[in-house]
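The other protein chains are all here in position, but one chain of the complex has been omitted.
Moving on to chain A:
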């Protein structure tokens, strides 16, 4: 390990994190049938050799349910984070490049930020017919404004830098300036936004689902599992909340490590570390 430089170690860490997340996603898909399988002879078992995470009130294996839930959360989180981050970049860059577009988009940003997120997510999810599509649409269409605002500011600042203005005077076309001078500088903000979006997406998915406007209750989503477990927590069924909750934290941490690693690798100042 000592012979590896920091760059290689970061790369290895990145690979591990990505692999683990992929593994969880795939395992969740494979365990889906098992997660729905009820077995009333073995209900509410504490964690043990047969069921590592225990079983719930219908005798379903919690390990399978947790993996399936995480898999669903990762997929929803990724999809919404990517969609809303792309939306933010598009709107942020557009806002920064034209005065009239700026007025319209800034107004939209203020409007969206003025409405409570959860209300917006509920309404959009309802309008899109609930379920997977509803949650994805709801979360991604309500989470772009803050990142869009950051990106707009960043682009406004970039436009004033000497190197962008020198490129303009040298006759570099506008599209190429955006592609080569602006987008690479926006990448750190974009990635940070993407990562911060992820826990948000899961939390909002869980809360809309809890309120009955999101995923249907028979789906083993992590939000559904956690809200169900609240009912049994007071009767001493600690494993119903602990393991799913812990694994959720782990997944979020993995994503954070992933983002930090990518940022470090991309930054030229750290090229020699």
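Convention: a contact is a pair of C-beta atoms (placed from the backbone, for glycine too) under 8 Å apart; a residue touches a chain by one contact, two chains touch by 3 or more; residues count from 1.
We adopt the following convention: contacts and distances are computed from a predicted model.
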item: Chain excluded from display, named as in UniProt, from "Monovalent cation/H(+) antiporter subunit G", "D-alanyl carrier protein", "(2Fe-2S) ferredoxin domain-containing protein" or "ATP-binding cassette domain-containing protein"; value: "ATP-binding cassette domain-containing protein"
item: Contact partner of the left-out chain, one of A:33, A:171 or A:236; value: A:171
item: Sole residue of A:75, A:159 or A:181 that reaches the chain not shown, by the stated touch rule; value: A:181
item: Interface residues of chain A (partner: the chain not displayed); value: 161-167, 169-172, 176, 180-181, 184-185, 268-269, 271
